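Removed from the display is one protein chain of the complex; every other protein chain stays in position.
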Amino acid sequence: MTTNTPIAAKEERQERLDRGIKVRTEGLYALTSWREMSYLLAPRALLIFGLLFLPLLMDPYWQRVVCVAAVYALLALSFDFLAEYVGLVCLGGAFFIGCGGYISGLLNHHLGWSPFITIPIATIAGAMVSTLILLPCLRLRGVYFAIVSFMFPMLTVNIIVALNVFGGTEGISALATLPNIWFDQYIVIAVLIIALFVMRRLVNEDIGLIFRSIKDNDQAVRASGISITLYKIKAVFIAALMGCFGGAYMSHQYGWVGISLFAMDFSILPIAATVMGGGGTLVGPVLGALLLTPLSEALRGFGQLRVVLYCLILMGFIVYKPEGMMNYLQRKYHQFEHWRKV
Amino acid sequence: MSMGEEALIRVQNLSKSFGGVKATNDVSFEIKRGEILGVIGPNGSGKTTLVNLITGFVKPDAGNVYFGNKKITGLDPAKIADLGIVRTFQIVRPYHSLPAYKNLIVPLNSPRIKRTKGGKSGDRDAVAIDILEEIGFERDAFVPYKIASTLPLGYLKRLELARCLALKPEVILCDEVFSGLSASEIMSMVPVIERLQMEGITILMIEHRLRELFRLVNRVVVLTFGEKLMEGTPEEVVSNQKVREAYLGVETEELEEEEEEEEEEEC
Partner (left out) sequence: MMDILIYGTVNSVTFSLIAVGFTLVYGVSRLPNFAHGALYVLVGFMTWSFVNDLNLYYPLAIIISLCIASLLGALIYRLVLIRLRGLPTSEIIASFAFGLIILEGLRLQGIGGFKGFIGPFYVLPAFVDAKFRIAGVLIDAQRLIIIGGGLAVVILLWLFTHYSKIGLSLRAIAQDEQAAMMLGVDSDRVAMISLALGAALSGFAAVVILPLGNVTAEAGYRVLIYALAVCIIGGLGSWGGAILASFVLGFAMILSTSFFGAVWESVVLVGTIILILIFKPSGLLGKQKELEERV
């Protein structure tokens, strides 16, 4: 219950303002003690160094897997961002991979540009193309967007095969590859780490807050004089950047692009990773992808078993543990290390 | 309280039907600059539809809405809000996952505000908290930082208003901001709305709580079954026989009694 006091006492007001600042800068107060700082930094450091040392521990075959896993992690990140922070459930992550991959493949094949030029161009151009193609369905929400985005990768494959453009079923081979396996791994891991921290930052910036508001209540956002379509375009563009980078990168890693870039795996594994890792945490999906990809790689010999397996994992998590791993771990971590209130 | 005679919003012959039901039928009225206009009517008389029609959330079948001299019929809701006509929602629509003050970040980032600030944004958080304070969030200073889904209805209704205020609007259309609130909560809201009027904001209020409404408003429009029954000062409306029949019941009960019943219903 509140009543309206016309003039508040000055000190009272000052005190209130201070309290506001405290609440808003909770993170900063932690800098006052090493304990708080290590508490905050330990998990982050673990993640970054873990990712950086990962390639050193692997033999050449698994080093390839690390690259693929990082691409899946990027896709999972983009799915998580779109689904949990904007409310657009995009079941067609493969579409982003395909767009990026084909654009960089075509540039490399026809114009002979080096991967160092094609990858950045394909990342941006691919994101623009996929945003443009998804534009008509951005007005849709919920189930409808999911359905349409689900259809796009498959239909694109049909079109490429039917019209026999971009190499048809064969794809385009003999593309330039990246210099060596170490460069391969570290470029994608660097992008992954940067993307992860940029996204974490972004969702708490103003633009991120608007995205989250659109998810919570898009009508209210419209009532505030903001065009939701414009912001959805921005969100899809950001998500597509990550997917298209993955596609462009993979095209040069394999030295080949083809319709398998639109394969179901690229759509479904990131979703499984997100659900398993914990939707809305951004880190969770990355970890989920890093766990699931090697698993599916190990099962490659068994044909479709990997799809069945990660669908089972997906269903198990979504039904019995919908919060996912990361939310659970976070809670436990917070319980374990008692947070001292400032 | 200075009030011009100039019409800020003109509603002309507005009609809208949903599947054969005429939710709004040939309604015309004006909102004058600086006034508080009340819109009353029984349940289902098309009050909320009227707000939806003016703010563009629903496209009218016929008729026009003018803002000053500009025709705003059928414009996109975001465009209309951008012009300075903002609304609250009868069923509150907070951004549940955000803290209350972050709810205001959305309107503070709207093109309308960015234009007036000339591109500079400044400390939006501080502005947001100031607005919340103005609208009555000040007693318990942790309230503005609470996640919106944990706030009680009283605060959420204020949050709706605060979100409108953050847009520096010319007109606010309030869709039942008092409904669901206790008598003392309403008492604390009334001065807030009075202050808004003094700041020069034109207000249209849809309300069921007649006692509080009649204290606030300058004029009242009465709707029944989607049609305008009459308009006039609160005194004229209360003494009008037709209004009593349509709205207050056939028997000429005392207004107060009627209202008490209503309060009971709402409880």
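To keep things simple, chains are lettered A and B as they appear, and every chain counts its residues starting from 1.
Please note the rule applied: a residue touches a chain if its C-beta (ideal position, glycine included) is under 8 Å from a C-beta of that chain, and two chains touch if they have at least 3 such contacts.
Not measured: the values here are computed from a predicted model.
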Option touching the unshown chain, where A:89, A:220, A:244 or A:325 are the choices: A:89
Given A:233, A:268 or A:329, the one touching the chain that is not displayed: A:268
Hidden partner chain, residues of chain A it touches: 83, 89, 91, 136-137, 139-144, 146-148, 150-152, 154-155, 158-159, 162-164, 264, 268, 271-272, 275, 302-305, 307-308, 311-312, 314-315, 318-319, 322
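As a convention for this text, only the chains that are shown with their structure count from here on.
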CA centroid of chain A to CA centroid of chain B, Å: 40
Interface residues, chain B side, partner chain A - complex: 55, 57, 76-79, 81-82, 86-87, 89, 93-98, 102-103, 105-112, 121, 124-125, 129, 136-142, 144-145, 154-155, 163, 166-167, 182, 184-185, 188, 191-192
Contact set on chain A toward chain B in their complex: 1-5, 8, 15-17, 19-20, 23-24, 206-207, 209-210, 212-213, 215-217, 219-228
